[in-house]
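Right, I'll just put the structure down here and ask away after.
One protein chain omitted, others in place.
Coming up: chain A.
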Amino acid sequence: MADVDSVNSDGTEATSASKDKLFDPSVDMLVNDFDDERTLEEEETLAAGESEDPSAELSSLQKESNMPLEELLALYRYREMQENDSPIDEDTEEPSETMEEQESEVDAQEETSKLRALYDAIPDSDPDASRLLRFSRVSEEEDEDYDYSPDEDEWRKVNKTIMVGSDYQAVIPEGLCNYDDALPYENEDKLLWDPNPLEKHVIENFLKKAATLAKPPIPLGTQIRDDEQVLYLLQQCGHNVEEALRRIRINVIPNSDTMSLWSEEECKNFESGVRCFGKNFHLIQQNKVRTRSVGELVQFYYLWKKSERHDIFANKIRLEKKKYTLHPGLTDFMDRFLEDQDGRDRSSSPNVQYSGSDNKKPTDIVQTNQKPPPEA
């Protein structure tokens, strides 16, 4: 760093490297045919300093490999700054540079090599750190997902070049063409809602009226909510508000795509499925919740995940795990058996709440007894 500083502090250009990107030779320089030999020498000494002998380089690499990450980062960020500064200084101290910028072809090459220097100055810190960034950085919310880490060799195999050949490029249609008379897929999509034909306040009024008619199962607050189904109905009625309201009144709301309410039994089965198969929703569907599609299970999972029910579920699992590790080999199989039995019993009996103590099997009670001192 000292060398770089000296370049900046003596001589005519004391401004910081970041400011003097464009070199503007002073009148004085032009008149006196200014040629800065001194900088050349300085560059040479800089270069000499950089090309250490191989053994020294090896030993420094060795040292770095044992260094803690923070130190290593600090070291490289420092180096990077130095490297970023020096080529720029070099640019600015050559008056001819400004001339050359006119000739893009020649310049491109030269510019590239300088860019290359910046480009390569990537702090090649710990490669492991970047790998972590790529795949297993875990945010607190997704802690359950931390197990995703494909093995490194897979990543090394990745094609790192763009391939050229008929196996790789798309076939570009030649020229332009018109669609035929019938638009492709004209009737295969569905316009669910077009806001344009009606004024905003008409729509709002309609939504208000529709909301009072629909009598939702859960109070939704005073705010006007956008009800996709109702709007779709309005669309189907050709934006005829009266007709749409009439249809709502006689209750012919078309079969909704939104989720119907899940029964307690389905919830229970779902939870027991998650316990057995993790997030393999297909297996859960096959073995536990046959009344729902896999898609519905996925949808339910995301809503369930943030519910109180899930917290209770997760707590329970956590306690169980702890118990197994506390008494290895003692109660494992029996407990699991009981658990399964219990799961089955529960799933057949509707309206069971987790809070209901009468449904707790003996092992559960043991658990709760163990709960107060969590470290025990």
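Just so it is clear, a residue touches a chain if its C-beta (ideal position, glycine included) is under 8 Å from a C-beta of that chain, and two chains touch if they have at least 3 such contacts; residues count from 1.
Keep this in mind: contacts and distances are computed from a predicted model.
Undergrad: For the chain that is missing from this picture, which UniProt protein name fits: "Probable cytosolic iron-sulfur protein assembly protein Ciao1", "Histone deacetylase", "RecA family profile 1 domain-containing protein" or "Vacuolar fusion protein MON1 homolog"?
TA: Looking only at the record, the undisplayed chain corresponds to "Histone deacetylase".
Undergrad: With respect to the chain omitted from the figure, which of A:210, A:231, A:245 or A:289 is a touching residue?
TA: Spelled out, the listed residue whose C-beta touches the missing chain is A:231.
Undergrad: Would you mind spotting which of A:211, A:276 or A:294 touches the chain that isn't drawn?
TA: A:294
Undergrad: Given that one chain is not shown, which residue among A:208, A:249 or A:306 touches it?
TA: Of the candidates A:208, A:249 or A:306, A:306 is in touch with the missing chain.
Undergrad: Touching the absent chain: which residues on chain A qualify?
TA: Contacting residues on chain A, toward the hidden partner: 18, 21, 77, 80-81, 84, 88, 104, 107-108, 111-112, 114-115, 118-119, 121-124, 127, 130-131, 133-135, 137-139, 141-142, 144-148, 150, 154-156, 158-164, 167-179, 181, 183-185, 188-196, 200, 203, 221, 223, 225-226, 228, 231, 257, 278-282, 294-296, 298-299, 301-303, 306-307.
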